[in-house]
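For this depiction, one protein chain was excluded, whereas all remaining protein chains were kept in their positions.
Up next, chain A:
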Amino acid sequence: MEGAWEIAFVLFQVWLSIVVGLIVLPAMFGVSLGFTDIYIKVLVKTLEWATLRIQRGQKEQPTLPSQSANGIIEKDDGSMEEEIGELRRSHPKNLAGGDFTMCDAFYFCKKGIENIVEDQVTQRFTSEELASWNLLTRTNNNFRYISVRLTIIWGLGVFIRYCILLPLRITLAVIGLSWLVIGTTLVGLLPSCNAKNWLSDLVHITCYRICARGLSATIRYHNKENRPKKGGICVANHTSPIDIVILANDGCYAMVGQVHGGLMGVIQRSIVRSCPHVWFERSEMKDRHAVAKRLKDHIADKTKLPILIFPEGTCINNTSVMMFKKGSFEIGGTIYPVAIKYDPQFGDAFWNSAKYNMVSYLLRMMTSWAIVCNVWYLPPMTRQDGEDAVQFANRVKSAIAHQGGLVDLSWDGGLKREKVKESFKEEQQKMYSSMIVGSDFHEASVGPA
């Protein structure tokens, strides 16, 4: 027995030194040994081959339904007035615009049925459907047995992901996070000085780089000249907690968030020792003025790092950008918008918090192929004269959506859990009322036809 334990221990040491030597150290220095690049290239070739095989297989078996990533129905984009007008045009009686006809109900009926079949909002809270299968069981929708070779490749994929990549990634994550906690605590012992800030940045960046390796993340940054500067607010679309790792690989940010317990709490308490982050107690979050004041104070101090905020307030599935909460846009200061777009072919980064808790989510991340994403830094924006916070927020949101190729929605991400406000229905009713009241006064004075 003794011998077996010794061998296991030696193997473990060898494993650890390989990991540290080949992955952790280069990561800390921002150097890539090229393993990830080769891996991604091989992966791309394999997935392309798999797609062709599946398509060939589907042609041979015509009864298999083909998946379409597009919507099942086309919608008319006409306004209420246009569509009701069209309905009324072939009405037997000639009406001088306005007034009520019973066929108006068809407009609401059609819109309602369209929304039952497919609506713009609920689809944003579940993972995006892929156009072609990427050899992960979890994204398998209706892909049935095609060929032996495909099944073997799939099996090989499972083995590689669960038995080779998963332990590797967990090791890296553990190393990365422990380094973060230990490193920041040590830096926190230093007195305030330039060296402290420099060391703090170093510790943060090296840790996030290790974590990024732990997800096999390939990140491409565009327009680095627009990178957020101190005293500013960085604003990005939110897909998952990993967004933080993605962004922090290329710069240092001050995080904003609620105080948590458990492991998160430990991390939060230690990183705030080395440089100022903004953590709120639960009770403080409710007081909007207190929140705004703390953020304002932070950005007023030009030595502090730019704040990172996700104005959507919740995770969206990376196909669209939903309403930005105006809070961050009322503080003033320069906004640095950032667009993040993940490539879903390699791994679905979206955190469906209704379905998975944090641990299962991280495990899913670590057993995907890789995380591949693009980050665009957009030119800084400030609030213009005559523009209120809501309009400013919408302007920033459109810029991000446009850059990332995402759909720009005005719906609130909070609809994930809450009901829609009655006021929207009242708006619809008001619009319709103005359509039928219009000529009513005229008719009343003329008398019955």
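Annotations for the structure displayed:
Everything below uses one rule, namely that contacts are C-beta pairs under 8 Å (C-beta built on N, C-alpha and C of every residue); 3 or more make two chains touch, one makes a residue touch a chain; residues count from 1.
The rule is simple: contacts and distances are computed from a predicted model.
Not shown: a single chain whose UniProt protein name, out of "6-phosphofructo-2-kinase/fructose-2,6-biphosphatase 4a", "Putative transcription factor WD40-like family", "Actin related protein 10" or "EF-hand domain-containing protein", is "EF-hand domain-containing protein". The residue from A:Y39, A:F108 or A:W179 that touches the chain not shown here is A:F108. Only one residue from A:I18, A:M358 or A:V420 touches the chain missing from this view: A:V420. Remark: the residues of chain A touching the chain excluded from display are 63, 65-66, 68, 70-76, 83, 86-93, 99-122, 126, 137, 140-145, 411, 415, 419-420, 424-430, 432-434, 436-437, 440, 444, 448.
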